[in-house]
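Here it is, the structure, as structure tokens.
Yeah, one chain of the complex is gone here, protein chain that is, but the others are all in their spots.
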Amino acid sequence: MERVLDPSVLPRRRDEGWSLGVAFAVMVAFFVVGPFVLYPVFLMKALCFALFACAFNLLIGYVGLISFGHALFFGWASYLTAYSAKTWGLPPEVAIGIGTATAAMLGVVVGGLAIRRQGIYFAMITLALSQMMYFFALQAKFTGGEDGIQGIPRGRLFGVFNLSNEMTMYVFVLVVVLAGFLLIYRIINSPFGEVLKAIRENEQRAVSLGYNTERYKLVAFVLSATLAGLAGSLNCLVFQLASLTDVHWTMSGDVVLMTLLGGLGTVFGPVVGAFLVIGMQNYLAPFGQWVLVIQGAIFVACVLLFRRGIVGEIARLLRVQL
Amino acid sequence: MTLTGRLVFAVAALTCAVASAQAQDDVVVKIGVLSDMSSLYSDIGGAGSVAAAKLAVEDFSPAAHGMKVEVISADHQNKPDVGASIARQWYDVDHVDVIVDVPTSSVGLAVNVVTREKNKVFLVSGAASSDLTGPKCSPNTIHWTYDTWMLANGTGKALVKTGGDTWFFITADYAFGQALERDTSAVVVANGGKVLGSVRHPLNNSDFSSFLLQAQTSKAKIIGLANAGGDTVNAIKQGSEFGITAGGQHFAGLLVFVNDVQALGLKTAQGLVLTETWYWDMTEANRAFTKRWQVARPGKFPSMVPAGVYSSVIHYLKAVAALKSGSDGRAVVAKMKEMPTEDPLFGNGSIRADGRKIHDAFLFEVKKPEESKYPGDDYKLRATIPAAEAFRPLKDGNCPLVGG
Partner (left out) sequence: MFEIFGIPSQALFGQLLLGLINGSFYALLSLGLAVIFGMLNIINFAHGAQYMMGAFAAYLLLQHLGIGYWEALVVAPIVIGATGVLIERLLLQHLRKLDPLYGLLLTFGLALVIEGLFRNYYGSSGLPYQVPEALQGGRNLGFMFLPNYRAWVIVLSLAVCFATWFAIERTRLGSYLRAATENPVLVRAFGINVPRMVTLTYGFGVGLAALAGVMAAPIYNVSPQMGSDLIIVVFAVVVIGGMGSIMGAILTGFALGVIEGLTKVFYPEASNTVIFVIMAIVLLIRPAGLFGRGA
């Protein structure tokens, strides 16, 4: 069965890595200078969603599986982190750990069910399961339902760093997101990553070579879910609020849009895409429902004309890896 | 320096001093109307609340008090994260001093937390949760127009006393709906009525047929709708399809506004009993306000929510004028509680220590189509609940601000 991506887009040779290094430096510089120019809370949100989109990209870009239910992991990690920090009074690093672990466990369950089917069915199953968990979140007592969990204390990181200070929080979020980003990069460029790419190119051949493709796909799915959960945990501490928006299917749609717009299967595409979409939602907020229309139009335009996404197109024009 | 020179210098210095004192005298206040501009409650609050705030500023005449007032607005889309995010940005970046309106309790609770953290002011007109003057009360927040306790008490008690003593609840299955059902059940039982049963429906439900069927089977005299907005409208619409009122049962809308009644039409909504704290057609002053308000919102009628926005903004500006500054939220709110309120829409009233604004409540019944003489003539007054009885007693709220 044909895979989602146009293979010419994807990174091939390791020695073309200089462009990656440059792009990474630019990205770090941007986020270091950023809080002095733009509203730090906005940047933190963009960073969390950049991690979310990178985690999603791991699944679609390198394994070729499109999940329409990633909000499940983002949102439920957010709820668990919120609950641990507020009701159990746990320090932020433990709360984030709990949230991320929850996302991992959910990843195992959802992945186990969904990987049985391919392609479109996989997408529909993830969507349906995520919707089921949305209704569960709506009714469960501990999630606070419509109200969500509010007034979450940010606490002191490792007992030392006071995260209520905006700049300290920003540095923490930046460090974690960069670490996650580098981890994903490392996963892609490892023997494990090579097998994933092989499965994406031709699963039958990978099976005939003796690889347990189902197991590989499941592991990739769980990794993607875990990192999405990490993003959700960070996000809830930034805003000190965990709400139903985090588990709604429109959140899943948003992350697909970010990755598609930025560039499926590129390293930096999701970051750019996340930044653009969050920026658009923020600055076009006065126009209300037009944001929805514009997002939909971007979807349509990307699928028809810009399948490589912004970063993908730039990479192709400059003939470098990005 | 010569004498003339010293004189000139002195005059110049004095003029500069007076001029800069004048410029500093102008107290700048920015009001943020945070509401639902595009969704479920856009007719109840929304652009109508913005219009009301602007009318309040106009009537206050900031220039006469040496103040400059600006009104901005935003759409919170009924999502607490969006609302909290906008509130945060408004307070941090845009120098907003006070946020008003905010329908949807979940958003109201979130903005309440942010406002307290940033020491600004929050004047709630749209949100209903009585927790805002209860366990979640704050020295920066005043709950103005109505709350769930008042609604439960007003509608519940009045109906039981007039013969509606058996109840069945159709409740939206989320925190707000459950709270409304809980409060109203307590009032019904306390006044000698009986709750025959209840059923929970998912939020934003489109099909009420099975729940209405259960309500019909229970044979309760009153079917209490512990939900709001589209859910209430749907339930009533489908109720008439299933012949609920024809069968002798009555709907009690626990959170219904005049805009919902307009959406339903008198034919479907007639006989519905509800509680509001303000009705456009009750006094000359109300009618005059409505006429001015309709310039911005032609063809629509203001519910109690924009009226509350008007009243709260006027009182806030008076307090800021008295203090000559709007920067310390707690101080302004303390001043607002100190001063008795007085405005053309709600008359004379007061604000309690827990942040609850006190005024009369009214039990209305929706008119039959033949009783309505002109557009908007929808309600007839069934009872007035005096201010002293309308709201939850101070000691019962569990508000940490109230000693004991």
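Should a chain be cited, it is by its letter among A and B, assigned in written order, with residues numbered from 1 in that chain.
Basically, a contact is a pair of C-beta atoms (placed from the backbone, for glycine too) under 8 Å apart; a residue touches a chain by one contact, two chains touch by 3 or more.
What you see is a predicted model, and the numbers here were worked out from it, not measured in a lab.
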item: From B:Asp43, B:Asp81 or B:Asp343, residue that would touch the chain that is not displayed; value: B:Asp43
item: Which of B:Gln89, B:Asn119 or B:Gln214 contacts the chain that the document leaves out; value: B:Gln214
item: Contacting the left-out chain in the complete assembly, out of B:His76, B:His143, B:His201 or B:Lys335; value: B:His201
item: Residue among B:Val28, B:Val71, B:Val189 or B:Ala263 that touches the chain left out of view; value: B:Ala263
item: Positions on subunit A where the hidden chain makes contact; value: 1-4, 66, 113-114, 116-121, 123-125, 127-129, 131-132, 135-136, 139, 249, 253, 256, 260, 288-300, 302-304, 307
item: Residues in subunit B touching the chain absent from view; value: 38-40, 42-43, 173, 199-202, 204, 206-207, 209-211, 213-214, 216-217, 229-230, 233-234, 237-238, 241-243, 247, 263, 265
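Criterion: only the chains that are shown with their structure count from here on.
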item: Centre-to-centre distance between subunit B and subunit A (centres being mean Cα positions), rounded to whole Å; value: 39
item: Contact set on subunit A toward subunit B in their complex; value: 39, 41-42, 45, 135, 138-139, 144-148, 150-151, 239-241, 243-246, 285-286, 288-289
item: Subunit B residues within the subunit A interface of the complex; value: 37-38, 74-75, 77, 79-82, 84-86, 88-89, 92-93, 105-106, 109-110, 113, 173-176, 202-203
